[in-house]
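Note that one protein chain is taken out, while the other chains of the complex remain in position.
And then subunit A:
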């Protein structure tokens, strides 16, 4: 089976190329030399610089606050949106809503950024925290809708009828029947919104104005000035954070998958 070996080499090569730049960054974050070539000796001074840089810490906190707030709000809006789309009976209306929902997903970031910039200028929202938060909420909503909708469609309508027949009010149906059922979709949507927000650069770059900055925008302006190993140290920390987030997400999904199956069997 020599052929298979050759094929596996291809796959390994793809993985190496995919990960090499990331580990390259991390490797040089411990370099005392100050450049990304020619290794001096092992040092943690770049990490120290990151931790001591209060401006950078503020930016990291800004980024986290924006990410958590925007994904929480967009999750709520997205769930409401998914419920709205489900409740609509007429097919053309439903399809129109779905198409409009997907516009922001397929639009290039530059267009979203530029059009939001115009929007905020016209409405008179000052560029900064509010404009960035609003933008992040806006572009995360459709993702949440797409994550929640399949779960809603999976749910049998008889479940709701049963709850109604047993005398549940609308709010009870929502909080005790629908929401628990679509919980996995809600969590998936929340995490997607979180990663979208943490990862976004282009939209934020357009609407951020002067005083306010998120991590992506900061990395961009640092990188435009050339190589600085502080960015490497920062990227190593972010990589670690991402891995933790992914592993966490993986376990949450696993956790919710099991009880649901048991529940269905009861």
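Just so we're on the same page, a residue touches a chain if its C-beta (ideal position, glycine included) is under 8 Å from a C-beta of that chain, and two chains touch if they have at least 3 such contacts; residues count from 1.
Please note the rule applied: contacts and distances are computed from a predicted model.
Of the names listed as "VWFA domain-containing protein", "3-oxoacid CoA-transferase subunit A", "Spermidine/putrescine ABC transporter permease" or "2-oxoglutarate ferredoxin oxidoreductase, beta subunit", the one that matches the UniProt record for the absent chain is "Spermidine/putrescine ABC transporter permease". From the set A:177, A:219 or A:252, the residue in touch with the chain omitted from the display is A:219, counting the whole complex. In the full complex, subunit A touches the hidden chain at residues 7-8, 10-11, 14-15, 17-22, 24-25, 28, 35-38, 77, 80-81, 83-85, 87-88, 97, 100-101, 103-104, 106-119, 122, 138-139, 141, 195, 198-199, 201-202, 205-206, 215-216, 219-220, 223-224, 226-227, 231, 235, 238-239, 242-243, 245-246, 250.
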